[in-house]
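Only a portion of the chains appears, each positioned as in the full assembly.
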Amino acid sequence: MDIATILGLILGFGLILVSIAMGGGGLGPFIDIPSGMIVFGGAIAASLINFPLKNNLGAFGVIMKCFLFKLPDAADTIAQFKQFAEIVRKDGLLALEDKVSEIKDDYMRRGMEALIGGASAEEISELLETELAYIQTRHVNGKKIIDSCGAAAPAFGMIGTLIGLVQMLRALDDPSKIGGGMATALLTTLYGALVANVVCIPLAGKLETRSMEETMIRELMIKGITLLGEGATPRAVGEQLLTFLAPKTRSSIEPKAA
Amino acid sequence: MDIATILGLILGFGLILVSIAMGGGGLGPFIDIPSGMIVFGGAIAASLINFPLKNNLGAFGVIMKCFLFKLPDAADTIAQFKQFAEIVRKDGLLALEDKVSEIKDDYMRRGMEALIGGASAEEISELLETELAYIQTRHVNGKKIIDSCGAAAPAFGMIGTLIGLVQMLRALDDPSKIGGGMATALLTTLYGALVANVVCIPLAGKLETRSMEETMIRELMIKGITLLGEGATPRAVGEQLLTFLAPKTRSSIEPKAA
Amino acid sequence: MDIATILGLILGFGLILVSIAMGGGGLGPFIDIPSGMIVFGGAIAASLINFPLKNNLGAFGVIMKCFLFKLPDAADTIAQFKQFAEIVRKDGLLALEDKVSEIKDDYMRRGMEALIGGASAEEISELLETELAYIQTRHVNGKKIIDSCGAAAPAFGMIGTLIGLVQMLRALDDPSKIGGGMATALLTTLYGALVANVVCIPLAGKLETRSMEETMIRELMIKGITLLGEGATPRAVGEQLLTFLAPKTRSSIEPKAA
Amino acid sequence: MDIATILGLILGFGLILVSIAMGGGGLGPFIDIPSGMIVFGGAIAASLINFPLKNNLGAFGVIMKCFLFKLPDAADTIAQFKQFAEIVRKDGLLALEDKVSEIKDDYMRRGMEALIGGASAEEISELLETELAYIQTRHVNGKKIIDSCGAAAPAFGMIGTLIGLVQMLRALDDPSKIGGGMATALLTTLYGALVANVVCIPLAGKLETRSMEETMIRELMIKGITLLGEGATPRAVGEQLLTFLAPKTRSSIEPKAA
C-alpha cells in the first residue's frame, strides 16, 4: 500500500484515539457492537441492493489489489524497452525470449510473449487494450461501491441514532439512563462519519489516482511493445515513450534515459 | 429477483430489527400507523403530483418485472443463435419454425417469427428497436418515480416529526407525555430515512444496472436475428455477437463457443 | 386539472390532516397567520426580487392554464387531419372552411385559417413555431418561479423559526410559555416544508411533463397543416403524424387509424 | 431600480418586521451589533480573500449600476433606428450629426459618432463588441461576488452561533443568562439566513436577467448601426432589428413599427 495512505489512516484514527484518551473515560464508551452492526452492515446491505452480486464480491479484491499491488516504475519500464530495442536490433525479436521470462509484470510479459510468438501488432494491441478496458471497468465498479458506502454509512448512522433516541425517550422516566442512552445513540452517527470521512471519501480519491497511473503505465507498455514489433531504434523507443510522462517526471528521467 | 437485492434487503432490515431488539423495549415503540401513513402516503402523493397517472400506475409493475423477470443468459443466447445459423445453412430459414416455438423469451420469439414470416431485416430491426425504446422509456419512468420517492420520503418524515413536535410541545404541561410524544415524532424521520436509504436509493441503482443489461441482451438479439436473415455462417454469428459482451465474460464464454 | 395532480394534492394534505387529527389537540395549534405570512409572503418576495415583474405577474396564469387547460388528444387530432386530407383530396382546400370553424383548439384553428387563407407553408410554419416558442418560454419562466418558491419557502420557514426561538428564549423566565412559543416557532418550518415538498417540487415536475406534451401536440399540428398544404394523401398524413407518438400509444392508435 | 426588486425587498423585510412585532417584545432583541459584524464582515472578508481586490471594489458599483441604470427601451430604439435610416436615405449619413447629440444612451451615441466620423463597419462593431464583452465580464464578476456572499453569510452565521453557544455554555451556572445568551447566539444564524435568502440569492437571479437584457439591447444597437452604415432602408432596419425581440414583445411592437 502506498505510504501516504498508510500515514493518513494512522494519523486519522490515531488523532481520534488520542483525542478520546485526553477527554477521559477511556475507549469503552465508544465501542458498541450493535452500533457498528447497523453502520457497517447497513452500508454493505445498501451496496448489495445497489450493485450486481459479482461487483460486490469483487470490490474488496479490487480495492486491496489497487492499493497493495506495486505498479512497475515508468522510468524503469522505459529503460527496459530501450534495452529490448537494442537486443532486437542486434539479434532479432527471438533473442528477447530469455529476457521475457524475467519480466515481473504479468501484463507486460503476456504482451511480450505474444510479440515473440509472432502475433501481429494489431492482435497484441487489441489483446492488451481489451485487458486494460477490463481493468478500468473493475476500478470504476470498485470506486462506485466505495462511493456508495461513503454515502450509505452516514445515512445508517442517522438511522441508528434515531432508533437509539426513540428507545431512550421511551425510558425517560428513568433519568439516570438518559445520558447513557443518548451517548450510545450518537455512536452510530459517529461511526458513520468516520467510515465516510476517514475511509471512503479519501480512498475513492486515491483509487482514482491509482487507476489513472495504471492506465498510463499500461498504455506506455502497449506503445513500447508496438514499437518493438515495428523494429524501432532504441532512441526512437525512448523518445516516444517519454511523451507518456508528466513534464516534471520526464525531465527527471531524461538524464537516465540519455 | 436477483440474489444480491434479496440478501441486501434482508441484511438491511434484519440488522435494524436485531439492533432494536438488543436495545430492549421490543418492536412496539417503533410501530406507529399514522407515522407510516404520512411517510409512505406522502411519497405516493408527491409522485402522483409529479408524474402522469399512467406512469404512476405502471411504476410498480415496471419495478417488479425488472427485478423478478429473469433475463435470458447472454452466453446461452449466443449459442442458440449459432445453432440456428447452422440449421439455416443446412435446411434454410423455414426449418427454424419448430425451434422458434421453443424460445422462451417473448421478445426474441416475436423477432424470430417475423424473420421466418418473411419480414425484411429493416422491418424486423425497426419493430424490435421500437419495442426496446419503449422498454427503456418504462425503465426510465420507473427510475424517476423511485428517485422521487427517495427524495420525498425523508421530506415527509421531517414534516411528520414537525407535526409531532408541535403536538408534544403544546402538551408540555404534562411532563410524562414528553418522552413518548417526542419518540413518536421521531418515528416519521426514521421511516423516511429507511425508505430512502434501504429501499429507494439502492433500488434505483440496481434498476439502472438491470436496464443496461436488458438493453445489451436485446441489442444482441436484434443483431443475431439480422445476421440470421443475412445468412451469416455460425462462426460469423458467434464472433459478431461476442463483441456485445464485456471482456471478462467474453473470455469465459469463448471456450464454450469454440 | 389532470386527475393525478388532484389525487396527489388531496392525498398529501388529507394524510397530514388525518395525522394531525389522530395526534389529538385539533387543527388549532397548526394554524398561525404570522407564520403563514412569513413563509408564503417570503417566497413571493424572493420571487419578485429574483424575476422580472411581468414574469411574476404571468406565473400564476401560466401555471393555472397549464394544469386546467385540456390539451387536444393526439389520436383525435391525427384522425381529424386524416379526415381533412380526405376532404382536400375530394373538394380542395377551400372545402375545409366549414370544418375549420368547428376546431376547438385555438392554435390549430389559427393555423388552419391561415392555410385556407392562402398563406404559404413557410409562413404558417413560422407563425406557429414562433407562437410555440413563446408558449415554451412562458412554461420555462413559470417553472423557474415554482422552483424558486420551492427553495425560498423552507428558507423563510427557517427564518421564521429563528425569530420565534429568539422571542421564546427572551421570555424564558415564564416557563409556561416555552412549549407554546417553541411550537409556534416550528410552524414556519412546517409550512415551508409543506409548500416545498407537497406543492412546489412535484408541481414543477408535472409542469415539465405537461410542457413536453403540449410541445409534442403543437409540433404534430404544425406537421399536419404542412402536410395538408402539400396535398398529402390521408394515408401519408396518418403515417407521418403517428411518428410523433410514443411507441405504446402509437400501437394503441394504429387500429383506430387503420 | 426596477419596481419588482423594490417591492420584493419591501415585502420581504416588511413581513419579517410585522411578524417580529406580532410576536411581542419589540425589535430590540433582534438587533445586536457584534452579530451583524460577524455576518456582514465575514461575508466581505470571504469575498476579499476569494476575489481580486479590483473586482471587490468594483462589485458594489456594478450591482448598483445594474439595478439603477435604466436601459433604453427596445421598441423606442428600433423606432429611432428606423427614423435615422429615413434621414440617411434622404440626406446622407452626415445629416445624422444633430440627432446623435440627442441620444441619451452613452453606448449608442459613441457608436453613432464613430459611424458619422467615418469609421468602417468593422471598426465600429469591434469597438462596441469589445465594450460589451467588458460590460459582461463586470456583470459576471459582480454575480460571482453576490453568490459568494450568499454562501458565506450563512456560514459566518453558524460560526457566530457556535461562538455564542460556547460562551453561553461556559456561563451555565447562572441559569438566568441561558435564554438571553442562546437568543443572541441564534441572531447570527438569523442574519446569515436573511442576507442569503432575502438579498443575495434573489439579487443574483435578477442581475443575470438584467445582464441578458443589456446584452440584447447592446447587440440590437450594434446591428442597427451596422445597418445604417450599409445604407439599409428603414423597412429593412425595422425588420432585422425586430428579430432581436422575444415573440410576444415583437407582436406588441409591430403595430407601432408598421
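So that you can tell them apart, the chains are marked A, B, C and D in the order they are listed, and the count of residues begins at 1 in each.
In the analysis below, a residue touches a chain if its C-beta (ideal position, glycine included) is under 8 Å from a C-beta of that chain, and two chains touch if they have at least 3 such contacts.
These figures come from a predicted structure and were not determined experimentally.
**Q** Let me spell it out: one sequence, repeated, and 4 copies placed. What is the copy number of the whole complex?
**A** Per the structure file, the complete homomer consists of 5 copies.
Throughout what follows, only the chains that are shown with their structure count from here on.
**Q** From subunit B, how many touching-chain steps at minimum until you land on subunit D?
**A** 2
**Q** So what's the Cα centroid distance for subunit A and subunit D, whole Å?
**A** Measuring from centre to centre gives 48 Å for this pair.
**Q** Could you state the distance in Å from the CA-based centre of subunit A to that of subunit B?
**A** 30
**Q** Let me make sure I understand the interfaces: which chain pairs count as touching?
**A** A-B, B-C, C-D
**Q** Can you list the subunit A residues touching subunit B in their complex?
**A** So the residues of subunit A in touch with subunit B come to 34-35, 37-38, 41-42, 44-53, 56, 130-131, 133-134, 137, 148, 151-152, 155-156, 158-160, 162-167, 169-173.
**Q** Using the touch definition up top, name the residues of subunit C that touch subunit B in the complex.
**A** Result: residues 2-5, 7-9, 11-12, 15-16, 18-20, 22-25, 29-30, 176, 178-180, 182-183, 186-187, 189-190, 193-194, 196-199, 201-203, 205-206, 209, 246-248 of subunit C touch subunit B.
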